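Below are the structure tokens for one structure; questions will follow.
A protein chain is absent from this complex, but the other protein chains hold their places.
Going by the order they are written in, the chains are A, B and C; count residues from 1 in each one.
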Amino acid sequence: MKKTLSISAVALMLIGALIIAGCGGGKQQAPKTEAKKETVKVGVILPLTGSEAMFGAMEKNSMEMAYEELKAAGKTTVGGKEIELKFEDDQSKQDAAKAAAEKLINQDKVAMLSGGYSSANTNVIAGTAQSKGIPFLIVTGSADKITQQGWQWIFRGTAAPASKYTGALWDLIDKVIKPKSVAIIYENTDFGTSSAEGFRKVCKEKGINIVFDQAYEKGAIDFKPMLANMKKTNPDVVFAVSYVMDASLIAKQMKELDFNTKLFIGGAAGYTMPEFKENAGDASEYVASTTLWIPNVAWKGAADYFKKYKEKYGKEPDYHGAQAYATMYIIADALGRAKDFTPAGIQKALKETDLMTIMGPIKFEDWEGYTNQDKPTTYVVQWQKGKLEVVWPEEAASAKLVFPVPNWKERK
Amino acid sequence: MSLFGQTVICGILLGGMYALIAIGMTLIMGVMKIINLAHGALVMVGMYITYVCYKSWGLDPYIGMLIAMPALFLIGCLIQRYMINRLVEVDSILPENQVLLTVGIMLVLTELARLIFKSDYRSVTTGYSSSTFFVGDMSISIPMTVGFFIAMAFTYLLHLFLTRTDLGRSIRATAQDRNAAIYMGVNAPRVTVITFGIGSALAAAGGSLLLPLFYLWPDIGHLFTAKAFIITILGGMGSTMGAIFGGLTLGIAESLGATYISMGYKDVVGLVIFLLVLLFLPGGFKSLTKR
Amino acid sequence: MSFFEVKNIVKNFGGLTAVNNVSFTVEKGEIFGLIGPNGSGKTTIFNLINRFYPLTSGEIYFQGQRIDGLPTHKICELGIGRTFQVVKPLRRMTVLENVMAGAFLHTGSIARARAKALEVLDFCALAHRKDVEAKSLTIADRKRLEIARALATEPKLLLLDETAAGLNPKEQEEAIAIIQKIRDAGITIIIVEHVMKVIMGISNRILAINFGREIARGTPREIANHPEVIKAYLGDAYA
Partner (left out) sequence: MTAKSWLTPTIIAVVALVLPFLLRDPYPQHILIMILIWATLGTAWNLLGGYAGQVSFGHAAFFGLGAYSAGLLFLHLKISTWWGMLLGPFVATAVAVPIGLICFRLRGPYFALATLALGEIFRLVFTNWVKFTHGAQGILILSTFPTKLPYYYIALAIWGLAMFTLNRLINSKLGYYFVSIREDQDAAESLGIPTTRYKMYAFLPSAFLAGLTGAFYMNYIAFIDPHVVFSLGDISVMVILVVMMGGVANPWGAPVGAAIYIALNEIFRAWLGSANVLAFGILVCLVILFLPNGVMGELGQIRRTAFRQKPAAAGGGQK
């Protein structure tokens, strides 16, 4: 009996191996109809299922939209070859991200990689790409350390290191807000922790008193105990790094607690998204946030992108979509300039990038310990009458900052 | 002092919400003795039904609840009848494969929701979503208070149902000793089907009450499943009153933990209490009243 | 000092007293019977002896050593084996493996455990079913498996809980034969039994209890004629 079991075990394992080998031919993805033309493959790894799927889907849509535009303009044909996007789902899990990266590099022989939403998965993809010597252009993953390793194959254009999201904010703080005390709350994720760390560091340099500093686990129903505790310290300004829905709950519950500050500033992520306004309702009014992008930013094409996306997919995109859209343009630009499609050739072309996108000018530079990292342009925005307005830097402003904001009870 | 008061009030209201979700689970666990990891997913389905009612027909979540509950009752009955009850008859090495079946159900429900509704965050903003009243300088959320009292009412109704009706008594008999109940002529498979249905309907009620003040996306279930377990064990499996006490204990413990330790560690506080009760009071709070 | 002694044991479950101040002694080599109506506390006494439940108060001695307070497995190690009224076969193990699980108490070697188990199975006339999974045994064979498994731990004292319950007359005869064979092998036995024919036929002495309390003790004949015992059983019959 033991024997039959073991033999069937072997058989099963072999069958399993054969199946894998079978997919090895790469036949699972039906060849495109225009396959006669040779292609340059670009692997894109995004979370299409799992907890981050919402953003993965938005980024995939945006890239496809950009691709169609480029194609219409004839820019997807580079050096006689057609750019082909190969999307892989990382299931919001890093095992799958690793598998996807391995598959794209080794099986599909992609010329370069892109994608990467969560910091964790971006880390794994970057590690794989670096050890294989394949260029990887990050879309969203913003952990500081990804571009701090000195990894030559990793490029980050449309995303800032998490601790640099606050660039424009400091200017605003120095010139207008001049707070004596700040409170920091942040989700205990990679992005939240890095952002808070960056903010804390600058506060200390500037001698701003941090009166409250706490991390929380995302997905809570009730933030009031933490907020009540924070209210007691009476900070001039609150700086909060939160996911979309935590952000709206925090705003709402601050209102419920009648917790007034001179200004509430979100650290990108949740506080700029349409879902934030929808859920927080009037509690979103006057909430400010740093951000990398908003639809009415001055860069050419930004508003068009927003409009087109909304028409096509029936939903408002946020800066994640813009990142993906701009990334597609960077890819097409770099591949268009590349002398050959070897990894080194593409790496060189990427390095020489100097492109204007809807995210602003993109260049890959080495600075402050970062490698191949674009110097981000950041903005401070504020919700005013249910619309997101740029309030800083002043030259890009679409509205004037309301500061200090009126107390909850003084609002209509 | 007002900080302490505010913390406790938040805890009590939050506890009421937790309790409502947990009542369904404690009923199911009490009768079937299985760990139902799909419970949160059932809450999620209930929330989506209420959400659709709101978006399509403008029904207030409190009314949408009346549609979501029977719908979930039906879904629960089907799951129990055609899936879990099938397993009870099967001779497997580990009875825990029932748990794994609920994991499968959870995956299917979650991914179906994702296919239909995408992963987008949804929310229902009603006029009263963030309305409050103040006692001294302590703020009290109105929808949470309403939810709290509805939770209490459901618990009381369930208690009446379990003690006053024949069906309720059959459910209790099955919970106490399945074999003995069968000898006494109780149709145990049917009772478990109805129990699972009621448990699911209560999960839907909990979800609907949370909808105005929370939000919704396909993976939301995970948040609730863990809480519901903790409360079920704190209160004692199968005890509706225990679920209320368990919910309040967890709510208050989490709030105090968030205020006085750190928001990041509040879940640890809940889990530690959970472990302590498991070890030193294995019957939950229910066993205290029996002595 | 007696071979085995139970002294004033009491067990409360919540407000309920299941065993109330029961004492008895058992001498080496005898068969000691324990009778009483349903729910009178017989099985509870077994569960107290091998410490499935802790005593509320009282003392238990085995070969001069106090054993209440020792964990269950230790009590078995000292030489007290038991069977269960509601049989507990290790369902997915074969009959042989069941008995081997008992035989491993005194050896670490599979070969020796197997030899010992085969020997015991032979003794209990169960050898022909040795490769059957325990879950597919008949009730009579399961009862026998209980005994075989306990015997494999080489007990000096064996607690038999309702070994003949649910058996037909022929199977009861066989059960009696096995019990006597065990006694003849020099193992002391305490037997809880509902089937009067069995217990009256083989016990040296009998203790009758009701509502957790002693109501009579003596030889089988004395017990059979004891008014309290008759009342208890008639009452039971009317219940």
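Operating definition for what follows: a residue touches a chain if its C-beta (ideal position, glycine included) is under 8 Å from a C-beta of that chain, and two chains touch if they have at least 3 such contacts.
From a predicted model like this one, the values you see are computed outputs, not experimental measurements.
Asker: Counting contacts across the entire complex, name the shown chains the missing chain touches.
Answerer: A, B, C
Asker: One chain is left out of this view; which of A:A168, A:A215 or A:A240 touches it in the full complex?
Answerer: Touching the chain that is not displayed is residue A:A215.
Asker: Where the complex has a chain not shown, which of A:G115, A:G192, A:G281 or A:P295 is the residue touching it?
Answerer: Checking each option in A:G115, A:G192, A:G281 or A:P295, the one touching the absent chain turns out to be A:G192.
Asker: If the hidden chain were put back, which of C:N8, C:S136 or C:N168 would touch it?
Answerer: Answering carefully, the residue with contact to the hidden chain is C:S136.
Asker: Pick out which of C:G39, C:G58 or C:G218 touches the chain that's been left out of the picture.
Answerer: Candidates C:G39, C:G58 or C:G218; residue touching the omitted chain: C:G39.
Asker: May I ask you to list the residues on subunit A that touch the chain which is not drawn?
Answerer: 1-10, 12-14, 16-17, 19-21, 23-24, 28-29, 48-50, 53, 57, 88-89, 91, 93-96, 98-100, 102-103, 105-107, 119-120, 123-124, 127-128, 130-132, 143, 145-146, 149, 151, 188-190, 192-194, 215, 217
Asker: Considering the whole complex, not just the chains shown, which residues of subunit B touch the missing one?
Answerer: These residues of subunit B touch the chain that is not shown: 29, 33-35, 37, 83, 86-87, 90-97, 99-101, 103-108, 110-112, 114-115, 179-180, 183, 222, 226, 229-230, 233, 262, 264-265, 267-268, 271-272, 274-275, 278-279, 282.
Asker: By the contact definition given up top, give the residues of subunit C that touch the hidden chain.
Answerer: Residues of subunit C in contact with the hidden chain: 38-39, 43, 50, 52, 71-74, 76-77, 81-82, 84-93, 97, 100-102, 104-105, 107-110, 113, 135-139, 142, 149-150, 152-153, 162, 165-166.
Please note the rule applied: only the chains that are shown with their structure count from here on.
Asker: Going by C-alpha centroids, which chain is farthest from subunit A? Tell me that one.
Answerer: C
Asker: Using the average of all C-alpha atoms in each chain as its centre, how far is it in Å between subunit A and subunit B?
Answerer: About 35 Å separates the centre of subunit A from that of subunit B.
Asker: Could you put a whole-Å number on the gap between the CA centroids of subunit A and subunit C?
Answerer: 71
Asker: Using the touch rule from the top of the page, what residues of subunit A touch 2 or more other chains?
Answerer: If we look for residues of subunit A contacting two or more partner chains, we find none.
Asker: Residues of subunit C that touch two or more other chains: which are they?
Answerer: none
Asker: Spell out the part of subunit B that touches subunit A in their complex, as residue ranges.
Answerer: 3, 6-7, 10-11, 13-14, 17, 111, 114, 118-121, 123, 125, 129-130, 132, 134, 139, 141, 210, 213-215, 217, 219, 223, 254-256, 258-259, 262-264, 266-267
Asker: Once bound in the complex, which stretches of subunit A touch subunit B?
Answerer: The contact residues of subunit A facing subunit B are 49-54, 57, 185, 188, 214-217, 219-226, 228-229, 232, 244-245, 248-249, 252-253, 255-258, 275, 278-279, 281, 283, 315.
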